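Note that this complex is displayed minus one protein chain, with the remaining chains in position.
Up next, chain A:
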Amino acid sequence: MTHTVLIGLGVLIAILTVVAALGLLPSLRIVPDDTHFDFTRFRRISFPISAALSIVAITLFFTHGLNLGIDFKGGTLLEVRAKSGAADIAAMRTTLEGLRLGEIQLQQFGGPENVLIRVAEQPGGDKAQQDAVQKVRTALGDSIEYRRVEVLGPRVAGELLAYGMLGLMLAIVSILIYLWFRFEWQFALGAMIANVHDIVLTIGFMSISQVDFDLTSIAALLTILGYSLNDTVVIYDRIREMLRRYKKMPMPQLLNESINSTLSRSIITHFTVTLALLALLLFGGHAIHSFTAVMMFGVVLVGTYTSIFIAAPILIYLGVGEHREDAKDEAAPAKKSKA
């Protein structure tokens, strides 16, 4: 079935390719050619909004917390499937609760035959976790297929969490150093503020949606970081170029021109990334579901917004372009208003 669909789509692409090559297609323009949005003026709205959202995200993090997955919390996770028919969750729950292993969660997902079982971390170190999973396996018997079993002792889980956090810091610092080399320090600082903003908001999203926070979430966070910066760097590159070319243009106008001239690229690229993520979200299966959901939020929603409304306008406050002879007048009041 899927094969016929794929072959059909392949034929469609072949035809489209020929038509496109012959120049018979109308050209699709998502973004009009010459835009002149006053993005920097929005900073008076976007900065307070971002600050407020960040505070909300941080509050959520402290009140709701993150739904730590097994990677960071330790314990046991079993993904099982009934060998025939629907899984009898009620019976399984009764059986497992009889084992007295503390908190046990059973959850159906992706069809009536699949059950996700989480057993909380057992007191008594690594051996206790192993004993617990053995008991669960014995109790549930052979009538089900064990599709995935993960058991993590408390120490390994703690180490993974520490490692993940360390990696996040390491990535931010090394990217900062790179940007500092390639641009001026104000750019590096601006990118870092944008970066932290992205991560804070994404963590807020994870807190509110309660998706599992595990190793793949760290991977998602790092990817978001990479792509959000990718975007920021594209705009910064343009700002640097404009700074060299137009010595007399006031900073807000220069930033606006830079954002506008890269706007259609930003939108098109985000659209293609969205298409790719959408495919992963819809067809990639539940194993990478939370991973793609987090990426979708971070890359598509936050990343685009940040590079346009935060990363670029913040350069005004960081004093970029102040030392150009003719621009002094425009940049100085902006700095004062912040102080």
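Here is the rule we use: a residue touches a chain if its C-beta (ideal position, glycine included) is under 8 Å from a C-beta of that chain, and two chains touch if they have at least 3 such contacts; residues count from 1.
Heads up, the rule we're going with is that contacts and distances are computed from a predicted model.
Not shown: a single chain whose UniProt protein name, out of "Branched-chain amino acid transport system permease protein", "histidine kinase", "Protein translocase subunit SecD" or "ABC transporter", is "Protein translocase subunit SecD". Note on the undisplayed chain: of the listed residues A:I104, A:V233 or A:I259, the one touching it is A:V233. Contact with the undisplayed chain is limited, among A:A57, A:A87 or A:L152, to A:L152. Residue-level contact of chain A with the missing chain is found at 2, 6, 9, 12-13, 16-17, 20-21, 23, 25, 27-30, 33-34, 79, 81, 126-127, 130, 133-134, 137, 145-153, 155-156, 163-164, 166-167, 170-171, 174-175, 178-179, 182, 215-216, 218-219, 222-223, 225-227, 229-231, 233-234, 237-238, 241, 261-262, 264-265, 268-269, 271-280, 282-285, 287-288, 291-292, 295.
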